[in-house]
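Note that one protein chain of the assembly has been removed; the remaining protein chains are unaltered in position.
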Amino acid sequence: MVNDLIFPDILLYLLDMVGIIACAIAGTLLAQHKGFDIAGCILVSMVNAIGGGTLRDMALDRHPLFWMTDLNYVIVITVTSLILQIFFHLYHKIDNALKLFDAIGLAAFSVIGFKVALTQGMSPLIAIMMGVWTAIIGGMLRDIICNEIPLVLQREIYITASIAGSVTYLCLQYVGVSAGINEFIMLFVIFAVRMLALRFDWHLPSIRLVA
Amino acid sequence: MVNDLIFPDILLYLLDMVGIIACAIAGTLLAQHKGFDIAGCILVSMVNAIGGGTLRDMALDRHPLFWMTDLNYVIVITVTSLILQIFFHLYHKIDNALKLFDAIGLAAFSVIGFKVALTQGMSPLIAIMMGVWTAIIGGMLRDIICNEIPLVLQREIYITASIAGSVTYLCLQYVGVSAGINEFIMLFVIFAVRMLALRFDWHLPSIRLVA
Partner (left out) sequence: MVNDLIFPDILLYLLDMVGIIACAIAGTLLAQHKGFDIAGCILVSMVNAIGGGTLRDMALDRHPLFWMTDLNYVIVITVTSLILQIFFHLYHKIDNALKLFDAIGLAAFSVIGFKVALTQGMSPLIAIMMGVWTAIIGGMLRDIICNEIPLVLQREIYITASIAGSVTYLCLQYVGVSAGINEFIMLFVIFAVRMLALRFDWHLPSIRLVA
């Protein structure tokens, strides 16, 4: 996914890995809760971490898929899942860290998906969708495999944070902000919206003007 | 999906949009019932409306995907879903209209999927499958995301209507009917089978010759 690493691509790659680790942890925890075995837990953590990017690349016809050329993804996920399965009792101490990692992942995945779509020549509307897609499809597939109603579709600010970041990027691009700085701002906006939503328990309502 | 609009392609495009609207409505209704937020409802309505065509295009290696070049799809779905969410109380008045729209969508989606596969040089058997695929996968994915057993696989005439239309097309093509007229007939056959099935409560049995 990252071919020629120039700053801020290095930063983005590192934040991407933080998100991958957060997803691997979240996937393993749910799979353990469902009583899956070692291999099942690793598989669910992979789906959670790279499922969204995989479907995005397949939809945009980008081959080979990003995790086929950069084996770091598969290795990081497997190691994370195994460590967590062995030292599961440590989990209660990492709950808050997980929320932080998860928000970093949401921001990094959105920026990557958004950038990739623009690079492929897609319109801004499709790029916004691909940012959301990359960020949430993995978690959705995890919940579907584990026979749960997807968490990200319920009353949580995930999709909204991703869209807010993309729209900010497009506005700032319009007024002439350079791409490098703009990506930083987009990352920060998504991360901030998500953390504020967690802190103040924001969520999107169901709308209904007339009862 | 529709590049050079000549009649009857314009009609097919309009019927396609009717089907898209029906799917967006059905997706939003189920998502609301499950308590998803605004963004979640829009996402489920998108999956319902364009999920089948997306997987068909990915399977047939047609890139870019149809909704990436024609933004009408994404816009129509989003607007439909938002209007429905705001004026939800009107739903009870549109129940019968929804069934009609749904039947139109089944017919239009089947014809489009069938045509696309033939255009890509697939055999008739694969074309029949792609017609079914385009027509029902979206609703199946909607039900999977919402943790329901897919409605289209149960005792309802959906798949059968789509196959009946495709087989009619192939038979009439064999006796020399031109493609334009043949598409009309295929559309009508699928629509008629579906409406008659609803009217007279037809459904496919489970078969078992020997108890």
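As written, the chains take the letters A and B, and residue 1 is the first residue of each chain.
Assume contacts are C-beta pairs under 8 Å (C-beta built on N, C-alpha and C of every residue); 3 or more make two chains touch, one makes a residue touch a chain.
If you're wondering where the values come from, they're calculated on a predicted model, not measured in any experiment.
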>> Please identify which residue in B:L14, B:A97 or B:L125 touches the non-displayed chain.
In response: B:L125
>> By the contact criterion defined above, which parts of subunit A meet the unshown chain? Give residue numbers in ascending order.
In response: 31-32, 34-41, 43-44, 54, 58, 61, 63-65, 68, 71, 74-75, 82, 85-89, 144-147
> Given the full complex, what residues of subunit B touch the hidden partner chain?
Replying inline: 58-61, 122-123, 125-126, 129, 132, 140, 144, 147-150, 152-156, 158-160, 163, 203-211
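Heads up, the rule we're going with is that only the chains that are shown with their structure count from here on.
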> Just how far, in Å, is the C-alpha centre of subunit B from the one of subunit A?
Replying inline: 31
